[in-house]
Structure formats: C-alpha cells, structure tokens
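All protein chains of the complex are present and in place, except for one that has been dropped.
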Amino acid sequence: MSSVVRTRVRGSRRIAGDWLLTLPLSVFFLAFVAVPLALLAAISLHNDAAMTHAGLHQYARFFSDSYNRGILWSTLGLGVWTTASCIVLGYPVAWLYVSSSAHWRRPLLLCILLPLLTSSVVRTFAWVVILGNEGLVNQVLAALGLIGSPVKLLYTPAAVVLSLAQIELPLMVLPLATALSAIDPRLSEASHALGASPWRTWWRVTLPLSVPGLLSGTLLVFTGAVSAFVVQTLVGGGQLMYMPFYIYQQAIQSQDYPFAAAIAMILLVSILVMVTLLNYGGRKTKGFIHG
Amino acid sequence: MSKIDLDRRRIVQALGALGAVGLPLSGVIGNAYAAESLAATTFPGAWEESHRKILLPAFRKATGQSATLTASQAVDTLTKLTGARANPPFDVVMMDEGPYLIGVSQGLFEPMPTSKVPNLADLPAKFIDPKGLGAYTSGQVYGIAYNTEKIKQAPTSWNDLLKPQFKGRVGLVGLDSTLGLVWMVALAKMLGGDEAHMDPAFDFIRRLMPNVGAVAANPGALGTLFQQGQIDISCHYINNVESLKAKGVPVALARPASNWGLVRSTMNIVKNTKMADLAAAYINTALSAEVQQQMTAAPYFVAPTNTKVPFGGALAQIAQSSSELESFVQVDWAKLNPLRAGYIDRFNREVKV
Partner (left out) sequence: MANVAAARGARAAGMSFRVTMSLIGGVGVLLLMLPTLIVLVTSFTSGYSLKFPPPGFSLRWYEALVFDSPEIIDALTLSLKLAALATAIATVLAVGAAVALARRRSLAARVLDSFFMAPLTVPSLALGLGILVLFNLESAGLSFYSLLAGHIALCAPYILYTTSASYAQLDPALLDSSLCLGASPMRTFRRVVLPALWPGIASGAFIAFMNSFDNVALSLFLSDARSEVLPIRLWHIIEDSLDVRAAAASGVLILVTLVSMLIMERVAGLSRQFR
C-alpha cells in the first residue's frame, strides 16, 4: 500500500521536474530565436531606414520593382532546380544503398556523410577549381577536342545549381534511403511474382511508398539551396544576385535595416509556404500509403 | 558490456569532458588577452600582402608591438565603424579618398597627436587633413590590365574594351569598390561628362555588356579572375597586376590614351579608440621614408607621399615625380560622394545577367 503511494508521489514529482528541464532551453530560445525573429518582422514594417514611420512601404518597394521580383524568382528557381536534380540523382544513390549488402552499407553511408560534415566553403572552393576556364571540366572538353576555347561554366546559374545539387545531395539521399529501407521487401516480390517488370515495380510500388522520405528530402534540400549564401556568392559571382546576399548587402553595406528585414521576411515566408505545402502533401499521402 | 568497453568509454568520456571544458576555458582566458594588439585595416589583395610583408614588421621594429590586420574595403570599414561608434572594432583604418571624406563628415576619426607622428613633417601640406584627422599615405595608379598571352597587341584606350574580339573576356568590378567608381568617372570624363554627369559612362557600360565575362566584388577578386583565366582584360591597379605577375600570371598594365588614373589612400585614427598613441605610431611607420621606399619597389609600385622618397626604379616607368602624378585622371570626391549610392544602385541593375 505505502509503496504504491510512494511511486505515485514520485511519478507526479517526476512530471513537474521534467517540464522544469525544458526551461533553460525555452528561455534561451525565447531570447535568441523568438525575439529576434519578431524584431525582424517589426523592423520590416517601417517606411524608412531611420525607422520613424511604420508602414508596408518596404514590401511595396520590394514587389513593385521588377529587379527585386527577379531576385526572388531566381532564388526560388534555384531551389526548384536543385531539388529536381537531387531527386534524379538521389534515388539511384539511395537505391544503391538499400540494395547493397550490409558489409558495404556502412562505408557507403560514411561516404554520403563525409561531404555533409565537410565545410561548405571547402566544397564550394572545389567547384570554383573544377568549373573555371582553366578547370577540370574545360580541360577534359578541350582534350576530347569538343571545344576550341574554354566554355564559361563558372558564374552561371547552371554552375550554381550543379554545385548546390552536389552539396545538398546527402540531405536527399539519407531520407530516401531511410524510406526505401522501411518498405516491406515482400511488396516488390509480390509485384514481380505478379509479372511486373522491375521498372514498373519501381514506378508503381516503390516510388509511391517512398514519398514520405521524398518529402523530407525535398524540404531539406529546398531550404538548404535557397539559403546557401556561400555557394551562391562564390560560384554565382558578381553578376548573379540572390536573396541571401541581397539581405547581407542591404543590411551591412547599405545599412538599410528595414529593407533587409523585409527581404529576410519574404524569404522566410517563401520557405514556410514550401514547408506547409510539403507537410500537407505528407499528410495526404499518409492515407494513400496505408490504405 | 565487457569491462574493456566500459573502460574505453570512460576514457573517451573523460577526454570529451576535458575537451569540452578545457577548450572553452582557454577561449575565455584567451579573449581576455585578445584586445592587447593594435587592430588595423588594409585593403584586400596586394595591399594586404604588402602591408603584411613590409608595414607590420617595420611597426614591430619601431614599437615592439604587434598589430592584427583585417582586410576590408574602405566602404565596408566605414560601415563597421558607424555600426559601433562607442566601441570601435578597429584602432587605425586605411581609407580611400572618397570614404575618408565621408568618415570625416560623420565624425568617425580623431585628430592625430602630432608629437607622435614626426614623419608628418616630410609630407606636403595638402596630404595632411586640415583638422589633423588623417594623412595620405599612398597613391595608387590604375590602367588597362590585360593577359599578355591571350592579347598580343597591347590595348591603348578604354574604348578598346568594346572591341568584338573581347566578347566574354572583359572584367568589371563592383561600384562599391573605389576602383569601380573611379574608373566610371574616368570613362565619363573621357566621353565628355564628369562626376555629376555620368550618363556617358553608363552608356559605355551598356554597350560593354556583351563583352563582360565576370564581375568581381573587389579588386582582389578581379585579380583572381585573371589568375583563373575567367577574364583577359579590365581596369586594374598596378600593385595588383604586378603582384599577379610575380605569381607567374601573364598579365601587364597598359597606359590608356586618356592617361593613367590615380587614387590616393589615407590612414586615420578611429574615434574612441583605446590605443590612440599606438595608432599614431602605426601611421608614423606607414609615413616613414623606409616603408614608403620599400612600397615603391616591385611588385607593389605604390606611389609615396613622403617627399624624401624618390620616384626611382620601377615606379619611374609610370611617373617621374609627384607633380607628374597630379596630371593623372583624378576624382573630385566632394562632388561624387553625395551621388555614390545612386550610381551603385544603377550599376547593379545594368550589370545583372
């Protein structure tokens, strides 16, 4: 009797104590995540750099100018193209991972992890070396006799997409691999037994079942690509302007904080819209997968 | 779990804990001492190189103190100073003439203690700020830089950049750098305009766009583009070009028909610095005949302001004397500064792919 009472008392003490454990992190995040983001929103609602009048001028200024709209458009486009490239490349790599024997899986996983953990500046640097006029790609093309003079690869939007795709690829492969390995192998066996070709099985059985992983990966790659300051600036060069560098330029170089905050908010909202769409898609397909 | 595993885990845990505690502790202690050396700025690229090689060792010899050097374009340095007036991140800064005037108008600098900067006596009066807020430490020449392997015939005028054979091979530098700005003014002046009437220059840029291969963020980055073979011709400073030559890049500087361009730089003590005396000593070292003499030599070719330094050797190929420098294309910064922001914005829009 008394031991039961003791356990229950301990249990309720445990619950109260547990919530206390979240306090330090909550306080820290309130001060350094919630408040800054709220400040950003508040600052963006001022009409001038000196912040004397409130209003929506900064947003009107952004959207009324085709130069600004173009920057938003190309940044979002970057996200879309990078995500598409990562899907096309990511599925086969994930397939390779799940099809390989347990012996090969761990080294393969480490191969996928290493780029993720390596500095982004280092990986971007590699692309500057590879895509330059005197870089590897141009050298190979010249050696094969395909071109007479170097092709401008660096400082083009395609170069940015390519480097971003390579840098974000692990973030697509890992969720896909997890999703693919969670699929019951008997399903594809049944599909084969019923006469479907491997392509058809892939298309009609495996792919739909891997959609949660696909959505996860898309989310990670899209947000990563759109915010990738270093790659966009180093590989894009001085002529290509994207949202992240625009924010930096307006805040630090032009000292126009309200405008910079507005650009940051617009970027944030674009990402949130994408996240919401993907989450919605995820919820819709959950029913579809479990019938 | 076997005993061995437990022990191994314990060791790794202990090491991890040690590292987690030790490293930050050393960081906290380290930071307490970090503020001891003088914080100075320089420009990125060949400037940083020359200052590290020549100025810092000379400063050390003269005062026994070390200085930390941060590479920062003049306009970026200005921004950093205005962002933290009460507790400035730098003690002594290097400025281009335009940003220097802006800094003076914004009250960012403090007067140099003239007793601590005896070398001021060797400077012509016009190279010292009337209120003692800084001194001109160097002059820099710019012209047409070109890749000697790919362009056999040396260009003779800025108009040569428009030639169709240079399609995709011309380099530009952003207008937030001094080089970009002074070059635009030089173009305007060549085409009949001036600091307040830059339409001819923007027109030129518009016509130049099919030839533009890349736009660099700063003069240092412009040099990198030559090095990688991304561009073969552009405007550039002589010190950056010579520095590239020393690294084996086949590049040379040609004199445009409209004449060389000249840009002067200053050094200033930042207001509210805690090391005013040391900052003054730094400027004194930069103004000294020995340092300025070394800077005139290859590969830096920095024009001196100290009257005791002769225009000999390599620099003589460009100019024989200080008065000859005066004839080079210069910029009236008082006229240009108010219009700068508008020009930068206009340039960014023109140049976007």
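Going in written order, the chains are labelled A and B, and every chain counts its residues from 1.
Keep this in mind: a contact is a pair of C-beta atoms (placed from the backbone, for glycine too) under 8 Å apart; a residue touches a chain by one contact, two chains touch by 3 or more.
Just so we're clear, the structure is a prediction, and the values are computed from it rather than from any experiment.
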- Which one, B:A217, B:M275 or B:L336, makes contact with the chain that was left out? B:A217
- Touch assignment to the omitted chain, from A:F62, A:W127 or A:Y155, lands on A:W127
- Of the residues listed, A:L45, A:L169, A:L215 or A:L240, which one is in contact with the missing chain? A:L169
- Query: Where does chain B touch the missing chain, residue by residue?
  - Reply: 8-9, 12-13, 16, 19-21, 23-24, 26-27, 30-31, 34, 39, 44-45, 48-49, 68-72, 80, 83-84, 86-87, 89-90, 217-218, 220-221, 223-224, 227-228, 247-249
- Item | Hidden partner chain, residues of chain A it touches | 7, 10-11, 13-14, 17-22, 24-26, 28-29, 32-37, 39-40, 43, 88-93, 95-96, 99, 106, 108-115, 117-123, 125-130, 132, 134-136, 139, 166, 169-170, 173-174, 178, 181, 197-199, 202, 219, 223, 226-227, 229-230, 234, 244, 247-248, 251-252, 257, 260-261, 264-265, 267-268, 271-272, 275
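Rule of thumb we're sticking to: only the chains that are shown with their structure count from here on.
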- Whole-angstrom distance, CA centroid of chain A to CA centroid of chain B, is 37
- Task: Using the touch rule from the top, collect the residues of chain B that touch chain A in their complex.
- Result: 75-76, 79, 82-83, 168, 172-174, 176, 212-217, 221, 228-230, 341, 348-349, 351-353
- Query: What does chain A use to touch chain B in their complex?
  - Reply: 67, 70, 128, 132-135, 150, 152, 154-155, 157, 237-241, 252-255
